[in-house]
Each structure stands twice: as structure tokens, then as C-alpha cells.
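A single protein chain has been removed from this complex, and every other one stays in its place.
And then chain A:
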């Protein structure tokens, strides 16, 4: 083959201009590899055309760089969309890593999508998840039920205690009203019982209704009793002591006034210390308070 003739045939120009078909291109490339003269000629032609292209360079309008690069990235992502979850703003240095993760996604997807076993696994996983959620829900609801029951119990206890207090308060209120009515009743005669030399500070009062025979005991201050002892009220009728009953503990403490036994007739009252439960006759040596009507 005459190399000079080949060079002047114009086929190298056609090659450089990109107008040859595949067969023509392969032919030129083969010959260029075999003959350095052809290779050199071809390189010169390509450089010449490149220079011509360079001479026509135009600085693109501002803003085009951003548009073109963004558009390019969106275009290649759209085409690679099924395999590439990459972000648009990948920095140059970070780019190789997403490319590697593409492959991993490609390999995994078909397995998960096509196999029935995969679907079953999904269903099992979903069922287990639901069961766990349900158990958790039941546990939480049970705990809340127990808590509510405990709270209810406390509330009921408090309520009954409050009711009892209320009842006691009502009873006490009734009692006070009754006592007040006695104290205000003009038929009741107050009898001051003063302390004997044995207990000079002791003080008590008896309300006596001569017509109804009713007797009430109102303690202001009485000395504390030894164990097993109780105060007892006596009416003295013509010098003869008559049992008027023992004083209850709260009466002795002065918390309330106490209705005693009815007394038909009396000129004086006295309180003695007796064994618990009372005595048929007074122990005169223990007389604490005494007073005449």
C-alpha cells in the first residue's frame, strides 16, 4: 500500500471529522497503529481541528454552569433512578462512594422483590411485630388497670373515713345542741362543786332538775385517777348519800357533760374516788369535790 496516497485520499480527515462508518473507522485505526506516518498525520489533523474548535470558544452565559450541571445530574439520576438513591449535591471527593453503594442496591433488590420466600419472611416479620406491639399494649393497659384499682381503693377508704368522721361530727353536734338546751333550760339548777382540802384546785358543776329528777355532770378540773379507779357522783339527801352513777372517762377529762342517774331529792352533791365500776357506799376519805344546792 502506498502510504502517501492513503494519506492524501482524505480518509483521515473524514475520520477526524467523525463522518466515517464503523468499518471505515476500524480500518483507519488499524492502519494508524501499523504505520507511524499515518498515526502522525492523523494526530496532526485532529489537533488542527481541535485548534479550530478552540478558536470558536465562547464563554457561556453566567448561570449556565449551575443549570447545565444540575440538569446533567438530574438526567443521569433519572436514568439510573432504579439503582441510584444518590443525592444531587455530591461533592467531587465524595462521589466514588455512592457509586459503590449503587451496586449493593442492584444486587439486593431483585431478591427481595421476586422470591415468594421473601414475601413470607415479610409477612412473618410483620406478624411478629404486630404480636409484640399487641403484647406491649396489653401489658401497658393491665398496668393502668391495676393502678386505677389501687387508686379506687384508696379513694373508697378515704371516703368511708370521711363519712365516719362526718357521722361522728353530726353526733357530737347533736350532743352539743342537747347539752346547750340543758344549760339554757331555766328548770336546771347549776350546783358548784368545789375542791376539798385534798384537791383544792378541783372544780365541777352539777345541773339538777328537781322537777324531772334529771342530773348532769360537768367537770372543769379533776385530778388524774390512779389505775383501776373511777370517780363516782353522790347526792346527799338529808345527810344520806345516794348513788348518782360513775363518771365516764371523757366526762372526767371535761370533754363533755354526762347525764347521771335520776335523783328524787337532794340538798348537796359530792364526788368520790371509788374502784372502777362504782361502789354502793361512798369512801368519804376520797371525796374530791362537794357543793350544796
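A few points about this structure:
Rule of thumb we're sticking to: a residue touches a chain if its C-beta (ideal position, glycine included) is under 8 Å from a C-beta of that chain, and two chains touch if they have at least 3 such contacts; residues count from 1.
Definition applied: contacts and distances are computed from a predicted model.
Chosen from "RNA polymerase sigma-70 factor, ECF subfamily", "Heme exporter protein C", "ABC transporter ATP-binding protein" or "Phosphate transport system permease protein PstA", the protein name that UniProt gives for the omitted chain reads "RNA polymerase sigma-70 factor, ECF subfamily".
Looking at A:14, A:27 or A:192, the residue that reaches the missing chain in the full complex is A:14. Considering the full assembly, A:64 is the residue among A:64, A:124, A:170 or A:249 that touches the omitted chain.
Interface note: of A:1, A:23, A:51 or A:264, the residue touching the hidden chain in the full complex is A:51.
Interface residues of chain A facing the missing partner chain: 8-10, 13-14, 16-19, 29, 44-61, 64-65, 67-69, 71-73, 75-76, 79, 86, 90-99.
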